[in-house]
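With one protein chain removed, the remaining protein chains of the complex are shown where they sit.
Up next is subunit A:
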Amino acid sequence: MKLSAALAPLLLAPLAAAEHTSNWAVLVGTSRFWFNYRHLANVLSLYRTVKRLGIPDSQIILMLPDDMACNPRNAFPGTVYNNADRALDLYGDNIEVDYRGYEVTVENFIRLMTDRVSEDMPRSKRLMTDERSNILVYMTGHGGNEFLKFQDAEEISAYDLADAFGQMWEKKRYHEMLFMIDTCQANTMYSKFYSPNILATGSSDIDQSSYSHHADNDVGVAVIDRYTYYNLEFLETNVRDPTSKVTMGELFDSYNPADMHSDPGIRYDLFAGGDAGARSRLVMDFFGNVQNVEIDAGSGKDETQWREELEAIDKMILEAKRRHNETLNLRPQAQHIMEEAVAMEPQQSTKKPGAVKVDTESGWSKQIVGAAALLGFAGVWAAGSWLESL
């Protein structure tokens, strides 16, 4: 007993450290147009923060539907600010936008999350996660009860989002996920999630708006939303460098509904370990990148030995090749032809897949309501034409 108790920390420490091996961030703004300046500033602020805490650009997917820095109405061309003091230019000279303008659509977002992208999609626009990756998903825009608008043209529903995450879980595409959303009635967006290991937080309850923090009179519009502002304030003041040990619990405790003018929500129940498990996670588990480096202590072998080894490997390979060639001459080469046939296949099936309309048969009660409504309308119509015929 004693021995195992003594060994426990030894065994647990590497296990805990090995829980995730990479961090990814998906930052999505969903609104266009100048008056939605603040949403883009929200996203860029988060982008700057995760980059500051060490997530490389290759592991950040940034979706910006509009370019505020180059908007003709921008009094400060080439810049985006999230504060009226204009101390910090979020746009800077080094941002990598992965999806811009009209590429920011519901379809592309779902494709990104489930990795159902075409073969020619560059790697920088793909979410290449595995079961050892932690993902931060941040979304902001205009939303409502169980939906979030994309570019005033379409909307993503809470069900779609939940299904996308569900598929990601099935395919082991994440280890843990932090979902943050800053929009009106934000908390409804994560209410349909059902996949494990998602920690979700939103800016406002159902029937509540999410408000902007303040406007910059020279820029002429609001520059940041309250929920994002207070999150950033916490991250800027308390998580100053990548070695920070601040927990998610501390971040959540800093939320003050009076400041935000809405009730931020947090959903713990999907997370392993529930309430306590989620709260004890480090902020850096989601906002930063894993920093496990292994310093090569005293570079092992000496050089001459290494050179000899290389030569030996060379010889070994030559030998193997010789033997391989011998067997190759004996063996019929049918296998090769098979390979070619397989390689030919994808070209034939280059049918361009489009979006597919989807029907959901959920809940008979809703269907009955729908049918009743239809019948009602039909009845009114029938009554009208009957009256007319009198």
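A few remarks follow.
Convention: contacts are C-beta pairs under 8 Å (C-beta built on N, C-alpha and C of every residue); 3 or more make two chains touch, one makes a residue touch a chain; residues count from 1.
Going forward, contacts and distances are computed from a predicted model.
This complex has a chain not shown, and the name its UniProt record holds, of "Translin", "DNA replication complex GINS protein PSF3", "GPI transamidase component PIG-S" or "Proteasome subunit beta", is "GPI transamidase component PIG-S".
Contact with the chain not shown here comes from a single listed residue; of A:84, A:97, A:117 or A:282, that residue is A:117. Contact between subunit A and the unshown chain involves residues 7, 10-11, 14-15, 17-18, 21-22, 51-52, 54-58, 94, 106-107, 110-111, 114-118, 122-124, 128, 130, 132, 154, 156-157, 159-160, 163, 166-167, 170-172, 241-243, 289-301, 303, 306, 309-317, 319, 323, 327, 342, 349, 353-361, 366-367, 369-370, 373-374, 377-378, 381-382, 385-386.
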